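Below is one structure, written out as structure tokens; comments come after it.
Only one protein chain is missing; all other protein chains are in place.
To keep things simple, chains are lettered A, B and C as they appear, and every chain counts its residues starting from 1.
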Amino acid sequence: MAPTSMAQALNAALRDAIAEDERVMVFGEDVGRLGGVFRITDGLQASFGEDRCFDTPLAESGIAGFAVGMAMSGFRPVVEMQFDAFAFPAFEQVVSHIAKMRNRTRGAVGLPIVIRVPFAGGIGGVEHHCDSSEAYYAHTPGLKVVAPATAADAYSMLREAIDDPDPVVFLEAKKLYWSKQDIELPTTTEPIGRAAIRRPGRDATLIAYGPTVPLAVSAAEAAEEEGWDVQVVDARSLVPFDDETIAEAVRATGRCVVLQEAPGFAGVAAEIAARVQERCFHSLASPVLRVAGFDVPYPPPKLEHVHLPGVDRVLDALARLQWDDQPDTKWLDGVRNQEDAA
Amino acid sequence: MAPTSMAQALNAALRDAIAEDERVMVFGEDVGRLGGVFRITDGLQASFGEDRCFDTPLAESGIAGFAVGMAMSGFRPVVEMQFDAFAFPAFEQVVSHIAKMRNRTRGAVGLPIVIRVPFAGGIGGVEHHCDSSEAYYAHTPGLKVVAPATAADAYSMLREAIDDPDPVVFLEAKKLYWSKQDIELPTTTEPIGRAAIRRPGRDATLIAYGPTVPLAVSAAEAAEEEGWDVQVVDARSLVPFDDETIAEAVRATGRCVVLQEAPGFAGVAAEIAARVQERCFHSLASPVLRVAGFDVPYPPPKLEHVHLPGVDRVLDALARLQWDDQPDTKWLDGVRNQEDAA
Amino acid sequence: MEWLPSSSPVRLLEQPDPNYALPEPSRLLATYRAMVIGRRFDAQATTLTKQGRLAVYPSSRGQEACQVGAALSIGTDDWLFPTYRDSVSLVSRGIDPVEVLTLLRGDWHCGYDVPSTRTAPQCTPLATQTLHAVGLAHGESRKGNDTVAMALLGDGATSEGDFHEALNFAAVFRAPVVFFVQNNGYAISVPLAKQSAAPSLAHKGIGYGVRSEQVDGNDAAAVLSVLDSAVAHARAGNGPFLVEAHTYRMEPHTNADDAARYRSPEEVEHWQQRDPISLLERHLRAGGHLDDATAERIAGEAEEFAARVRTRMQEEPEVDPEDLFRHVYAEPTPQLLEQLAQLRTEQEAL
Partner (left out) sequence: MEWLPSSSPVRLLEQPDPNYALPEPSRLLATYRAMVIGRRFDAQATTLTKQGRLAVYPSSRGQEACQVGAALSIGTDDWLFPTYRDSVSLVSRGIDPVEVLTLLRGDWHCGYDVPSTRTAPQCTPLATQTLHAVGLAHGESRKGNDTVAMALLGDGATSEGDFHEALNFAAVFRAPVVFFVQNNGYAISVPLAKQSAAPSLAHKGIGYGVRSEQVDGNDAAAVLSVLDSAVAHARAGNGPFLVEAHTYRMEPHTNADDAARYRSPEEVEHWQQRDPISLLERHLRAGGHLDDATAERIAGEAEEFAARVRTRMQEEPEVDPEDLFRHVYAEPTPQLLEQLAQLRTEQEAL
């Protein structure tokens, strides 16, 4: 076991994937000699040559469209978009082609492309460097969308994403790149599509993914002082989504808050809240609440701390879960659990 | 009063706006001599000259970026994207600039741009011609997003959008272009930001926008046979959203289904469902349900009728609103209404 | 400068050219045959559309020299990246015409088998496929194959950013791609003069270090000869090549279009005089390579071809609603399985 940062885990995953599968090609802007601006591709070109890890011209639609052709020719492109917002020029290629090619061709042409996107904020970046773009991708059928929150997941899920026959948008929380975990690589965690309980708890469930997972854990720890025993679920994978684990978790606690960094309106947390209340309505003691970024453009560095959800905002939301009402309806719980499960 | 199609109403709105405000400029692909592929700009160039309505080269990012500059120089660009999917090349300009310019410049540079998008499906178009893209825009702070469902709204909201100091994504349901309403133009309906009750009803609320509004009305009529008195709310405006009207409507009925054509996952209906249960939880007799397109790429013409929500699917959802439970919890209604309103 | 294209379009049928040789008569005759069949197929598709059997059809009547030239200048191991306009090219490449029409009939987004035909789905989002062609061509050369990818696009599509990125990627990676622009004068209603102020679209190659040429797109011999050398250039490892063909679509943009709104009958008539089939036919007849009997035989083949298409298009294959879910992912997600179950319930209720 060694303390391993998420960045190191991702680098190791790319390295192992290149070594084990000759179809894997890593390309994008500055991924070669520089090793990427976050150094996730560090040393790959030196180890495996320009054939396997190379710089492209500076054009994201180009990178995505080129990846489509490479995949059609049998390769497994792993492309890096330098920051969330710089993937936007590739939006048409991602939505109109990458997401749809298998479907258009009745399964004859799958596109095993991984689009790595350093996502979300909290790193003091100037404008356009801290957007959260997961909702755009999660709303697009044909894409898988995952967001690891631990170094072990980063390694395991990236390996799995590269092996996946379908395109995967792989969201790497920028602010977690340097967070460490004691692990041994290679490692295999739960498969894509499964959520993970990061902390047990009986009173309320926090659902998080990517950068909000450590936040949820901190908030849950802080909530102990209030006497609340808070469970934390890491969704891990947005598409496919683990309804089973998550609905079961919420049914057990009867209270739920969903966390995301992205602006709240029509974000992934809205989807999670909508699903959870659809599936757990009768087990719920209070509405499913959301704690998200405000519905504003990502602010400048000096204001990001007020924009991004923090422990206090999560605690406020937990406090609004109508704890006082609980006794009134507790008697209904048995009935409700049965109804939801049906 | 004359039977007026939505296409005619839109055309009239553009015509009147150009005539009344010399800053209004209509441009895009084929909007000039051809009058647009849906003929919404028909005759504008002939009446007002190439100065006011003109064709651009075929490049959507170009159109959007050019509109930014035109707006900075004091004009009010009204641009047409030929179909939803063909606005995707402009995504970066829309998200990184059009949505953010006022904010970046601390209010010094607003961009009064209207982006007209013929949206959604049901017209038998081949691939890429029937996407629904509202969620991408609605999730992007800084944009207003509206979707009229009647000819009167089409006229009034387009005029208002053009006068709006902020960028408005104006979603025109393709399948409603030829639907008629008896109206007198010019006309002024509720302002952007307000929902409208299209049909009263006491038992359940259907929330719809754009192409699902007529569907909701048909479903509500069909529901009469089942003995359900169903209310229909036309959201009209997605951003800003009329929480007040909608929450009040749902509190009154205690049951709610949200309709959209777009794939369900992380769509606008998810946001509406999440908001409604946040605001009306204690008035709800059952979870807020959604009826949406499936989470699949828009299908070929021969399959669109199974993909798109139809009356039966809405009735099925209404039937799942746990009518039988109603007596059990009805006694709580008073208490709950008070709690939600608090 | 060697990297400049000709200052006017290359022609061969009516005059010799110092740089391009006239193709062999047998090749020209094969081309003629494919053009005649292609045109008949195109007319058949237009008729089917009028009868409501196709959702939409973008005709390429008038562009047959380009359509057929593109198909015949590449081999079966090469790849074609066509657009919605290029059905005739696909048919000339030997793809089953009914499978070609599947998209336009509305059964599915692509009716032919992409991997075995080595032909990408007909592409609608303009210019996007040019990047796919570059990636594929690069991938194939990485594998040591001498495959060439031919990307078809229109004059309007050259304005899209993706075309720029494709030319640039191709040049930087020296990818064996031929970009073949069928400049038919219009992007729907927008004439070339509002699309570009360049000396020619072929001149766009210069800014990327991509060799380029312009050709009379209604002169089948010139199209073939120029494409041949472009393909040879790419195959030999010299990098991409851009060809602009000056041509004209005789029909509206699609059946849904009203071309009278933006162009004059005189203009159409002018191009009628330069009909690519007539030009080639005249040449072949003048050289003694085509006589009435052969022309009649070919016309007969074309009729038969169209008749078979007509007959086969009578039957509308059943579409399976469950296809909606079948190919979204290799394995459906739990969410899709739920939705499939919902659909099944709905279908059973019918």
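What we mean here is this: a residue touches a chain if its C-beta (ideal position, glycine included) is under 8 Å from a C-beta of that chain, and two chains touch if they have at least 3 such contacts.
Being a predicted model, the structure only gives us computed values, none of them experimental.
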**OP:** Counting contacts across the entire complex, name the shown chains the missing chain touches.
**Re:** A, B, C
**OP:** Would you indicate which residue among A:40, A:59 or A:217 is in contact with the undisplayed chain?
**Re:** A:59
Subject >> Candidates A:2, A:19 or A:34 - the one touching the absent chain >> reply: A:34
Original post:
Which of A:110, A:125 or A:287 sits in contact with the chain that's absent?
Top reply: A:125
Original post:
Tell me, which residues in chain B touch the chain that this view leaves out?
Top reply: 51, 56-57, 59, 61-62, 64-75, 77, 89, 92-93, 96-97, 100-110, 141-142, 144, 165-166, 193, 239-244
**OP:** In the full complex, which bits of chain C touch the chain not displayed? Write them out.
**Re:** 1, 3-4, 159-165, 168, 171-172, 174, 194-199, 201, 203-210, 239
Original post:
What residue numbers in chain A mark contact with the hidden partner chain?
Top reply: 29-30, 32-35, 37, 55-62, 85-86, 88-89, 124-129, 265, 294-297, 299-303, 306-307, 312-313, 316
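Everything below uses one rule, namely that only the chains that are shown with their structure count from here on.
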Original post:
Among the chains, which has its CA centre at the largest distance from chain A's?
Top reply: C
Original post:
Per the centroid of Cα atoms for each chain, what is the distance between chain A and chain B, given in Å?
Top reply: 29
**OP:** Could you tell me the distance, in whole angstrom, between the mean C-alpha positions of chain A and chain C?
**Re:** 41
**OP:** Between chain B and chain C, tell me the centre distance in angstrom, where each centre is the average of that chain's C-alpha atoms.
**Re:** 37
Original post:
Which positions in chain C touch two or more other chains at once?
Top reply: 108-109, 125, 161-162, 323, 328, 333, 335
Original post:
In chain B, what residues contact two or more other chains?
Top reply: 61, 85, 88-89, 127-128, 265, 294-297
